Structures are given as C-alpha cells and as structure tokens.
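Beneath this line is the structure, given in structure tokens, with notes to follow.
Of the protein chains in this complex, one is absent; all others appear in place.
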Amino acid sequence: MTRNRPTLAGLMAGAAMALVAGAPAFAQEGPIRIGVLEDQSGDFAAATMVKVHAIELAAKEINDAGGIDGRPVELVVYDTQSDNRRYQEFMRRVLQSDKVDVVFAGFSSASREAYRPIVNQFDGLAFYNNQYEGGVCDNNMIVTGAVPEQQFSTLIPWMMEEYGPNVYTLAADYNFGQISAEWVRQIVEENGGTMVGEEFIPLGVSQFGQTIQNIQATEADFVVTLLVGAAQASYYEQASSASVGLPMASSVNVGQGYEHKRFTPPSLANMFVTTNYIEEIDTPASKDFVERFHAMFPDEPYINQEAANSYIAMNLYKQMVERAGTTDHDAIRAVLAEGDVCFDGPSGNVCLDPKSQHMSHTIYLAKVNDDHSISFPKVWEDIKPYWLGEAGCDLTKNDPSAQYTPSSPPPAQ
Amino acid sequence: MTEILKVHGLRKAFGGVVVANGIDFSLSAGAMHCLIGPNGAGKSSFFRLLLGEHTPDAGTITFDGSDITGLRSFQRIRRGISVKFQVPGIFKALSVRQNLEVAFQEHRHGQSLSATVREMLDFTDLRGEDKTPAGILSHGQQQWLEIAMAVGVEPKLLLLDEPTAGMSPDETRKTGEMLHDLNSRGITILAVEHDMAFVEQIARRVTVLHFGSIFAEGTIAEIIDHPGVQEIYLGAADD
Amino acid sequence: MALFQSVFAMLYQFGDTFAFLVISCAGLAVIFGMMGVINLAHGEFIMCGAYVTASAARGGLPLPLAILTGALVAGAVGMVVERLVIRHLYQRPLDSIIATWGISLIATQGVLIVLGSTMQGIGTPLGSIDVGGRSYSLYRLVLMACALGLLGGLYLLFYHSRFGVIARATIQKPQMAYALGVNTGRMYGLTFGLGAALAGLAGGLYAPTMTMVPTMGATFIVESFVTVVVGGADIFVGAAPAAAILALIKAGLTAWYGQLFGQIGLLVTVILVIRILPGGLSGWLKGTTR
Partner (left out) sequence: MTISKTSSGSRARTFLTRLEGPQTMGRGPAFWIAVTVAAAAAAAYPLIADAWTVGNAAYFLIWTFMAMGLSVIWGYAGVLSFGQTAFFGLAGYAYGVITLNLGAAYGLTILALVLAVVIGGLFALVIGYFMFYGRIQGVFIGIVTLSVTLVLETFMAQTAGPQWRIGEARLNGFNGMSGMPPLTLPWFGGDIVLYPGPSLYYLLLGLVVVSYLGLRIMLNSRFGNVLVAIRENPHRVAMLGYDVRLYQTLAFAIGGAFAALSGALYTAWGQYITPSSMGLTSAALPIVWVAVGGRRDITATLIGTIIVLAGFQMLTIYGSQYALIVMGGLLLVTVLVAPQGLVVGAMTLLGRIFRRGKS
C-alpha cells in the first residue's frame, strides 16, 4: 500500500533542501532551477511518486556535495494529476514563469507529446525518464528510459530459445502497445519464429474471458503481455485462475508498476521482464542506492526503473553542465555530441547516444517466481538504443522534432 | 354556417382499452359547444386526438376544410387550433409578460408585441403583474393567463379542458364572460366541463360522450331532460 | 468433442459477459428504476464493496462472508449518502446527476489519499476445470450462478415481500403511500441503500478477479449504464433480457472482431436502442404484451 505525501511537502522539502544546502560557499550565480512535472495523483500516481522522490534524493546528494559547478540545485515541482492538460499548463509555467534551466517531465507518452511542442517553442531542455515505445528524435529532449530495441532484442530471442518459437502477443491498443507489438513481430520473424496470435486490448478493459480462450486455442509457447493500466492488469489474475500456465514475456510489467508486489502469488509466476533497473538487482551499486533511497524515504513501496532513470538523469545533467561550464542548452548539446557522457550508477554504466539523445542500458532479465520473488537468469551489458540512429535520426546534424516508428521511419536523407 | 371541425369514424385503443370508438362529430364555425360525460368517457383522449398527441387507429379529422389527421401537434396549432389544459400549462419560472410574449411573438394583429401584451394584460385583469413570475399567481389568475396565451396563436378553434376547475364562483363567472368575449371575436369554442351551471352560462349546444362514443347531442335543456344521460351519470356515480 | 468444446466455449463467454452485466448493473437499475435517480457514484459503491471485501478477506474472514460484509458496508454508506444528499434532490433529477458525480470524485480521490494508489488483491479462489483441452476458471462459473441468483432474489424481494410491495407503491404514488402511513422517507433511504449494497456486492464478487485501485469502479460504469438504459425503467422486465442481448452482442463482437469492436458495439447499441425504443426494452415489452 502506498501512502502519498502531499506535493506541498515535496515542494517545501525541495526548497528547504536548497536553503539548508545553500549554507556552504556556493558561487554567486544563484541556484540551478530544475522543473519536475510528474503525476502525483490520478491513474499513474502509483508508478510516478517514486520518480519525484528519486529526483529529490539526487538533488539532496548533489547539494550536499557542493551543488552543480558550485551552484545549488533548486526543484520546482508540480503535480500534473495524470492529466495531459496539466502538462501543457505547467510546462509553460516552468519554462516561461519559473524560468527553469531544465525540466524532468512525464510518465505516459501522451503527456510527453502534450508538452513537447511547448518545449520546442521555448527551446527548453527536457529529460523524459520513462521506458516508452521509442522513436522521439528531438533536440530538446533527452530520453533516459529504455526503448523497444533494447528490451525486445534481448528478451524475445532468449524466450524463443528457452520455450519455443510460437509467440502470442497481447498488447494495449494504443501507440505503445501497437509499436511494441510491431517490434516483437519483427524480432520473432528475424529469429525464425511464428506469431500464432496478436490481440489488441482497448485501454480500460478489465474482462479477459475471450482473450484467455483465444490464447488457449493456439499452440503458443509463450505470451508477450504488453498490457497497461490498472484495469488491464486484471488479466494476470484472470489468466492465472483459468490456469493458462504459459510463460509470459513483457517489457512493461514489474519494472514499472511492481505488479509482483501488488498481486497475489502466483498470478504473475513465470513472467519474464527485461528492465534496466528494479530494486531487487543484487549489485553493490544497486544495494547502496536502495539503502540511500530508503534512508530518505523509508515508506517507499518500490524503487522502479523510472526512479533509477530519474536519478541517473540528474547526475548526467550535473556532469554535462559542469563540463559545459554553463546551463546553456547549445553548450550542453555540444558536450553531449562528444559521445562520452556516461554515468556509473545504480543500474551499471550508462551512456548517452549523441545521434538520438537516448541512453544505453544494462538490461536485466527479471523472472518472477511462484512466490513472486525475483531472480535474474540473464544480464546483457551495454545495450545501445541503436534503431533511431540507424534509421536516420542524427540530432548532431539536424533536428526534425518528430516521433518515428518502424513503419514510419525518418525520411531518407 | 360552415363546419370548422369535422371528425369522422375516429378510433383509438390502448391495448384493450378503447378510448375513442368511432366518433363522428362536427362543429360549426362560431359555435360555443360543451363536451360532457362521466369520468373515463374519453373526453381528454378526444382532445388529445384532435391535438395530434395521440395518433388515431382509424378515422379522419378535418379542420377548416383540410384533412389534418396526419399532422403533428404544432402544425395543427399553426392551422388555428389552440388549447388550454386543465392543469395550468404556463411557464412558472418566467414572468407573466414573458409568458405572453412567447405566446404572441409569432402572431399579432398588426400591432407591436408590447401593445399586444398590454392588451392581453388588460383582458386577463393582470395589469401590474407583468413582472411577476407566473408560478406565484393565484390559481384563477394562472387559468386566465393560460387562456390568454392560448389566444396568442390566433386560433379559429379554442379547446378548453375544464377551464374553471378549482375556481371560486366569482372567478368562474368572470371566466364565462371572458369566453363570451372571445367567441364574439370569432373564435369557435369547444370546452370539456363538469360544472353544469357553467355549461349553462357558456354553451349553446352540448355533446355527451360515453365509453368513447357520442351518446347524445342537443341543447342544454334537451340534454338535462335526456333520461339516458341521467342514467349514465348516476350509473357512474355508483362505481 | 470439438463441437462440444466450441459450444461450451461460446456458452461460457456468453455467460461470463451476461454475469458481468447483470451483477454490475443491478444496483444502478434498482436506484434508477425505482427512484429515477441516475447514480454516477455507482462505480464508487462498487469500489467500496471491493475494498471492504478484500480487507475483510485478508483479515481472515471466509470469502463469502467478506463479500457480504462488503455489500452491507456499501449499503450503509449508500443510506448515509441518501440521507445527506440525494433526499434533497428528488425533484431535480439533473442535479442529482451532478451531485452523485461530485460524490464519486470525492470518493475516488479520498480513497487514493487515504489508502494509497493500489491495494493488494486477494486472488481468485476455486482454481480451474478442464473442458475439451481448455481450462476455465471455476470462480467465473460461480459468478454466473450468482447473477441468476441475484435476478431471482430481486424478483422475490420486490414482488413477493412486504418491503417490495410498499417500495413499489411508494415509488409509483408517493402521496398515496404517505397518506396510507408509509414512511416514504425511510422507503427511499432503504431503496437507495439496497442499490448501493448491490453495487457493493458487485465489487465484492469481482474483487478477487481484478486489480484493486481507487478508480476500479470506472471499468464497471459504462457497462452498467448501457444495460440499464437498454433495459428501461423496469429492471425485472428489462434488465435481464437487456443483459442477455448485450452479452450476445459483446461476446460475439469480441470473439469475431476483437475487444475494440466489443466496446464500441455496446455504445452504439445503446444509442440505437434509445433512438428506436425510448422506453427501453421493458417499455417495449410491456407495450406489446398489454
């Protein structure tokens, strides 16, 4: 059970932190202001409260260590209520009125698309720290979340080798689900497998009787579940009670909404997820991160991949500003273009790709056991976000500010 | 005299309940006519059929020389039929003036709307009440207001469903005068009424409806003396 | 065998959808049919029932008792809401829509703040059975039985009990009932409470099969509204056949064209039914049988 803290407290905590940490000798330029737009209420709150906390943790650590280039970090936090309109209102506010240097914003892809035109209009800089369907080629955006090529090029071949070549995809019927399903289809075919079924579920559907039968009617060896939202998550319980019994593969569960903690075992048993971070990861860096996190937020229900991404993003930004010697966006992009902006954090070493401004990841294969504990049968290091760059997005040369998909790639140069 | 309304073989049943059982009825222009009958005789249903609120199963309604059987309510009103309901059908939250404006704004006798409204305020004795919300008028005043509104569409035929229900004797008498006034302006009047004194005051001829059919028709004296009519009223009273 | 398997599969899907529609609409139908109030907080009463059921079940109560507790608590909450809010709005049906929507906002967000964004589920009991090589959840067969039981129970309650007779009299002729010494205020309170309790029951019955979140009521609300509207004001004449027809449409469309068409098909059906049969199925059925 989560217990949400009111944002006001978060806001004040951020401000207070800046004040307290401001006591040591900071440079004269004043604080670096960081806008944080995350959903602290509404549908997505369960997965996003922790992102705010991760940013607060990073801000505290940075300030304790003397700030960014001697300047303290100050957070400007707004609750976007899982409402796209609030993103539009508040993105305008942080860029125009609060005049922040950088923004950390957005959970759903819809929210990112809602605020992206505004970031472009004011030539702001925004970090999107979410795992998503990929394809954003925009100079004003830096994406630290994992993208399909990173999660599926690892997950699908491994699953096929382990369980067989017949794949059934069950995906939410919107951009993320459709594009991810496209990736799955492509990778299955490249590896000589067969798609025995593909089904798209409208958002908000909670009854899966027919779907479960459809799956049972095929010879599927495993099911790729790309389901999103609380309503669709009812699938696992219903499939488990109907004893479907097939292994499941996903890029979206566990690492984000910690379903293995929320659902009653064994409904998620035999689920395999590729994620770039979850709190169960057993490395010293991860354990240390979890410890520090819980020291500051003892009640945190779960530290998910987005929390790690947000924490990493703060540190990457610190590094780029310090190397550029300024918060000027062009200077920061020049640093990024050097191609060696990396950070060895809780999830291992990660680097920003200058062409797409996406991030490389260590990809962990997390397996949910019968008692919903997690084991890691496989780890892939340094998986690059290769697709955008290969498809023709090169932000060091031009800025189309567009989102591409495998079926509508960048126009040929 | 020409016939303004002619009804032929009008039939309507709801399931097993026959509310109009082949009614033949006609009304000459300029008449003042009353429709009486015991409860459930089909008087209100007959009005609804005339107004187009019920579609008849069979029969025709001819008004002012043309067949209106297939027309919708508002189209019949525009041809010149108007109605005042038993329960005052006024716009309670609107002022008396607005009530009259809505009724008159489409039809005026060549004078401005405000002049028309003034005239109707005089007619209904509601001078000084023009800004009062209609809902707080006395019951009698509401009835008069609705009569005035019903006149607003410049009807040739005015249907009145128990216009004096709930009125004091004084108000009833005044209503009778009002109706005579309207009739003298050339409006044919057909009223459903229970109060025989009032029927005597206004009607020249009376039709008795019973079980959805015309039972008798004649002058008021003929009807009062009609043995069958007494029987059905007494019979109804026994129920 | 293959034939038997596919017939069973079809029946199971139909029954599953039918049960969902009947169980989720019963509370709404009682409140709308008996009182003419459109209760937009219906989903939140469902959520209330589900949360109480889950808490009680995890507190050690056997599931059937936990579900009953959920229904009773939702019913009690419903009676309080009726007393404080709904009672003042019987003359203003449009305003009661607004008020119940306000209640729904407060309930959803209040639960989010107090209990957090998710609650741990309780797991589906009873396991599965194997029919012709495919496995089916047994609990969902129980749900189908519950739906039939619910219809029967409501029929008995409203047509063969003192409460039912008085309730129907009160709703049809409130002044008359009042004159005959019926405490009409209490009847309205009880009827609304019954509707809320039925919503709570729906929440309790489906709690083991769903993700528990404050907004979970929303997944019921469209289906229940559609069923009630298609059924018309008289729930006994209308709701059961409406649920059957809608289940057929939804299960059919879902099976052949996928979930999207199942969803859209329901909404289009409701628009068409309102257009063709303004009184709903019950109005139409009554009109032809008289």
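All chains are identified by letter, namely A, B and C, in their written order; residue positions are counted from 1 within each chain.
As a convention for this text, a contact is a pair of C-beta atoms (placed from the backbone, for glycine too) under 8 Å apart; a residue touches a chain by one contact, two chains touch by 3 or more.
Just so it is clear, the model here is predicted, and its values are computed rather than measured.
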{"item": "Omitted chain's touching partners, listed by label", "value": "A, B, C"}
{"item": "Selected from C:Gly102, C:Gly127 or C:Gly185 as touching the chain missing from the view", "value": "C:Gly102"}
{"item": "Those residues of subunit A which, in the complete complex, touch the missing chain", "value": "4, 6-8, 40-41, 78-79, 81, 83-86, 88-89, 92-93, 96-97, 109-110, 113-114, 116-118, 121, 173-175, 178-179, 200, 202-203, 402-403, 405, 407-408"}
{"item": "Interface residues of subunit B (partner: the chain not displayed)", "value": "51, 72-74, 77-78, 82-83, 85, 89-95, 97-99, 101-103, 105-108, 112, 149-150, 152-153"}
{"item": "Interface with the undisplayed chain - residues on subunit C", "value": "38, 85, 88-89, 92-99, 101-106, 108-110, 112-113, 218, 222, 225-226, 229, 260, 263-264, 267-268, 270-271, 274-276, 278"}
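Quick note on the criterion: only the chains that are shown with their structure count from here on.
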{"item": "Per-chain CA centroid nearest to the all-protein CA mean", "value": "C"}
{"item": "Farthest chain relative to subunit A (centres taken as mean CA coordinates)", "value": "B"}
{"item": "Gap in Å, rounded to a whole number, between the CA centres of subunit C and subunit B", "value": "47"}
{"item": "Distance from subunit C to subunit A - Cα centre to Cα centre, in angstrom", "value": "38"}
{"item": "Subunit A residues touching subunit C - in the complex, by the definition given at the top", "value": "1-4, 41, 43, 45-46, 49, 173, 199-202, 204-207, 209-211, 213, 216-217, 230-231, 233-234, 237-238, 240-245, 262-265, 267, 301"}
{"item": "Of all residues in subunit C, those that touch subunit A in their complex", "value": "9, 12-13, 16-17, 20, 109, 112-113, 115-124, 126-128, 134-140, 208-211, 213, 215-216, 218-219, 251, 254-255, 258-260, 262-263"}
